[in-house]
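Note that this complex is displayed minus one protein chain, with the remaining chains in position.
Going by the order they are written in, the chains are A and B; count residues from 1 in each one.
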Amino acid sequence: MTDLLIPFEYAYMVKAILVSGLIGGVCAFLSCFITLKGWSLMGDALSHAVVPGVSLAWLVGLPFSVGAFIAGVMAALTMGWLKKKSGLREDAVIGIVFTSWFALGLLLLSLYPSNLNLRTIIFGNILAISDPDILQVLIISGVSILVLVMKWRDLLLYCFDEVHARSLGLNTGFLHLLLLSLLAATAVAALQTVGACLVVAMLVTPGATAYLLTDRFGKMLVIATITGAACGLIGAYISYYINGSTGGCIVVLQTFVFLVALVFAPKHGLLNTRRQRRLAALPQTS
Amino acid sequence: MNWLDPLRYSFMTEALMVSALVGTVCAVFSCYLVLKGWSLMGDAISHAVLPGVVVAYLVGIPLPVGAFAAGLLCATATGWIKASTRIKEDTVMGIVFTGMFAFGLVLFTKVETDAHLSHILFGNILGIERDDLIQTVIAAVVTLGIVLAMRKDLMLFCFDTAHARAIGLNTTMLHYVLLALLSGTIVASMQAVGIILVVAMLVTPGCTARLLTDRFDRMLILATASSVIASCLGVYVSFFVNGATGACIVLAQALLFAAAFLWHQRRRSRFSV
């Protein structure tokens, strides 16, 4: 029994667990919008595109999150501009821009090593997170949560029916930028927890899991946030025992929860849809 | 340092040749990928090969075999989940590939130590070993051969799937052929640029060529040319700046794309006047 409490005896573990839970929750809240808007590739792209900012921020002595955020937003703006000008498909433009940004980041990191080493940035290393970095994560999460709680209805309308939002006089250009900024900000916050390659999981999986379980957006937000936070907490906790990558554990856990929902969800799960199809095949006897 | 210096080292000439080969395969395939709108699929499969590589290493079979199998698994799982739920395809891909990558990562940190694996992530074209070299060449040549042999069918499939089906092509088969070729391409390039940056090799050359021409045949040639130039340039430059080779290649690709973009803009503004 006491074995189960061992992780809590280490201050770094407690910090890691709590921070993972927080970031898991914030990312999950945002993931509801990302999955419905169909922005998974964008999430993946921005989480890679923030990397050069980390390196540059270190060179000029800024907090890493500021540099990373700026790099992420710049990448997003470049994508928008390039897409409009070149007429290429959006997914291709995103692919080009984020890989270039990311490659630039890798090159900079290989030329000028910073406080966050390459491994940390790519795979995350929440166990070694420093207190100033925790502070940055807290600030980013706090601001993101505040903005999301205040503006989630507008963002929902924007994701659901952009034309209607515009005809009501909502500033959809602003909402678009807001969603991109939130995406970049949470990608920055999640960078140290799970690493650039896996941030997109935090930004997609909980939302999709919740989407399988409910038809109401309000409930979807609640379910996603709880799943995300719980996976963050438990994943970090488990990683102590199997002594493996924390980010990997969190994401594997999230994927597992998704798969469970995929099979067993009451209405949209595979078991139920199979059953419905079987019933439909039976001769009608009413 | 003399600018011909790099060519005096055999590892450099070898690297230049391998990168040209890999660049060719990726470029040819990128034309199809860009037209089909499968950039995210390229990104997804390239990440999803990681667990395959680790498992192959543990079991002791050639890494490309494991990688190829994992790539196909990712593609089929995505297709299957997409077909049986209402979740958008891009979301499904995001879930599947991150799940597989995370699983690979957990395994990876457990087995650790062997340098091979981190070379898979970031590429190691300058220190490529004889065995890996042979595997890379085989994967590249086979993939390239199949793509070129089937280029008319694949092109029709990417352009107009319904028509392809109507004239009696087996589009389901073509779909999986394309996915298998994608996995093959990724396997061929992972030793050189690493699985994290492969997607750049798979998207950028096709787009660069697309900006320069409206004809598919010319697109293939231009994409290959730009990709080969960028790959060699990247390897060459990385020798002097002593930076990550994979990153240098991708940045060279981006530079060529930017040049093509400027040319495209100038031409367009001239026409619209």
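The working rule: a contact is a pair of C-beta atoms (placed from the backbone, for glycine too) under 8 Å apart; a residue touches a chain by one contact, two chains touch by 3 or more.
One rule holds for everything that comes next: contacts and distances are computed from a predicted model.
K.L.:
UniProt name of the unshown chain, from "Chelated iron transport system membrane protein YfeB", "Phenylacetate-CoA oxygenase subunit PaaI", "TonB-dependent receptor" or "Sulfurtransferase complex subunit TusC"?
P.N.:
"Chelated iron transport system membrane protein YfeB"
K.L.:
Where the complex has a chain not shown, which of A:Asp44, A:Asp91 or A:Asp154 is the residue touching it?
P.N.:
A:Asp154
K.L.:
Given the contact definition stated above, which residue among A:Ile126, A:Met220 or A:Ala265 touches the chain not shown here?
P.N.:
In the complete complex, the chain left out is touched by residue A:Met220.
K.L.:
Using the touch rule from the top, list residues of subunit A that touch the missing partner.
P.N.:
Against the left-out chain, subunit A lists 36, 150, 153-154, 156-157, 159-161, 163-170, 211, 214-217, 220.
To be clear about the criterion, only the chains that are shown with their structure count from here on.
K.L.:
How many angstrom lie between the CA centroids of subunit A and subunit B, rounded to a whole number?
P.N.:
25
K.L.:
Give every residue of subunit B touching subunit A within the complex, in rising order.
P.N.:
My answer: residues 34, 37-40, 42-43, 47, 81, 84-88, 90-95, 98-99, 101-106, 108-110, 121-122, 196-197, 199-200, 202-204, 206-207, 210-211, 241-244, 246-251, 253-254, 257, 261, 264-265.
K.L.:
Within the complex, which stretch of subunit A touches subunit B?
P.N.:
Interface residues on the subunit A side: 35, 38-41, 43-44, 82, 85-86, 88-89, 91-96, 99-100, 102-104, 106-107, 109-111, 122-123, 197-198, 200-201, 203-205, 207-208, 211-212, 242-245, 247-252, 254-255, 258, 262, 268, 270, 273.
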